[in-house]
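For this view, one protein chain was removed and the others were kept in their places.
Presenting chain A:
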Amino acid sequence: MTLAPKELSNLLGIISEDACGNTFESLSNAFHHCFGKAEHFRVGSVLVMLLQQPDLLPSSPQRLTALYLLWEMYRTEPLAANPFAAVFAHLLNPSASGEEQEKPLSGFLPPITHPEKFFLSQLMLAPPRELFKKTPRQVSCMDVSSAPQAVDISGLQLALAERQSELPTQSKASFPSLLSDPDPDSSNSGFDSSVANQIIESLVTGPRPPLESHFRPEFIRPAPPLLVCEDELAWLNPCEPEHRVQWDRSMCVHNGTGVEIKRIMAKAFKSPLSAPQQTQLLGELEKDPKLVYHVGLTPAKLPDLVENNPLVAIEILLKLMSSSQITEYFSVLVNMDMSLHSMEVVNRLTTAVDLPPEFIHLYISNCISTCEQIKDKYMQVSVCNLSADKKSGVWCWYRLYLRNPRIG
């Protein structure tokens, strides 16, 4: 919205006191010579600001020029479409003319003289061509006491009100942020246009000129406080870690047995082993207690081993009792499909070691639900018989439970 200093000086030249001797028509020509359509709004804003600041635009002929230019810029369009139409409406407002001393609002346009008002009213109507052949100075001296006082602007006011209702409330509530504060101590030395022009320049040129800013009720917006939290900073503790690259002691020590055992185990996951194979496997496992960790059994493979070679599975599980993974093995065992082999394995395990009670409970409930689903009567009976063999109290309970509702 700012004007370049060059543009401003052009504008100030056109509305200068000296230029008021020219006719309106020639002023209009000079204006259009300097400014294209695109600049009109910016120039108009400056003119309005000058009208608002009587000390900067002191003489009546100058104000006439300014008003004329505001009107002239948009004369081809309907009056209500002129962005500065509100200025006209305000100046011509009959109520303001009636009791104009009531409330001189700052930043609002100061009242204008009767000749100015007459001139403006003429502009609102279809202005006679001769009017523009006059000079601003002539118009300002006209005796208008005989002329009709008021012109009806209610139509314009209505159109303006309609347009304003579309504006956000905040925009409507704004004042210009420029406030006149004449220094009472300064001597009233008269108007010096060069001083005024300097002030105008500082008001409308440069980045973010005061002309652009506006003044409206504003919200206090405190910034959020910094997040408060405990223990945010990184505390550093020395811990002297001892993680070192290690020498592999198994270099050149493994003999054939390890590989052979692994081969047998690989087979054991797929099919039942032959008697000699089984003996060999169990024998080697017995010889080397650590071998069990190298045979390639993982919890995921346990079900295969149980189904194909329950005896091997039992032996290996017993050897794995102290392994860190034993709970994994248990949970796999509990959750695998119920079968004679798996029951056999669990049975042997319960007699050999102390199993965690939650494991046994889980297993039993699993058994029951499976049992209920078994269609084959023979299978059911044999499952139940197997469970009937159990000696421990838990298993007795299980048997009773199973027998009564089912076979009883």
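Of note:
Keep in mind that, in the parts below, a contact is a pair of C-beta atoms (placed from the backbone, for glycine too) under 8 Å apart; a residue touches a chain by one contact, two chains touch by 3 or more; residues count from 1.
By our rule, contacts and distances are computed from a predicted model.
Per the UniProt record, the chain missing from the shown structure is "CCR4-NOT transcription complex subunit 10", taken from the list "Kynurenine aminotransferase, glutamine transaminase K", "Trafficking protein particle complex subunit", "Protein transport protein Sec24C" or "CCR4-NOT transcription complex subunit 10".
Checked against the hidden chain, the listed residues A:Pro83, A:Pro111, A:Pro127 or A:Pro272 yield one contact partner: A:Pro111. The omitted chain makes contact with just one of the residues A:Gly13, A:Pro289 or A:Pro356: A:Pro289.
Interface note: of A:Asn29, A:Ser271 or A:Thr298, the residue touching the hidden chain in the full complex is A:Thr298. Annotation for chain A: contacts to the undisplayed chain at residues 53-58, 100-107, 110-113, 168-170, 173, 175, 177-189, 191, 195-196, 199, 202-203, 208, 210, 213-256, 259-260, 262-263, 266, 289-290, 293-294, 296, 298, 322-325.
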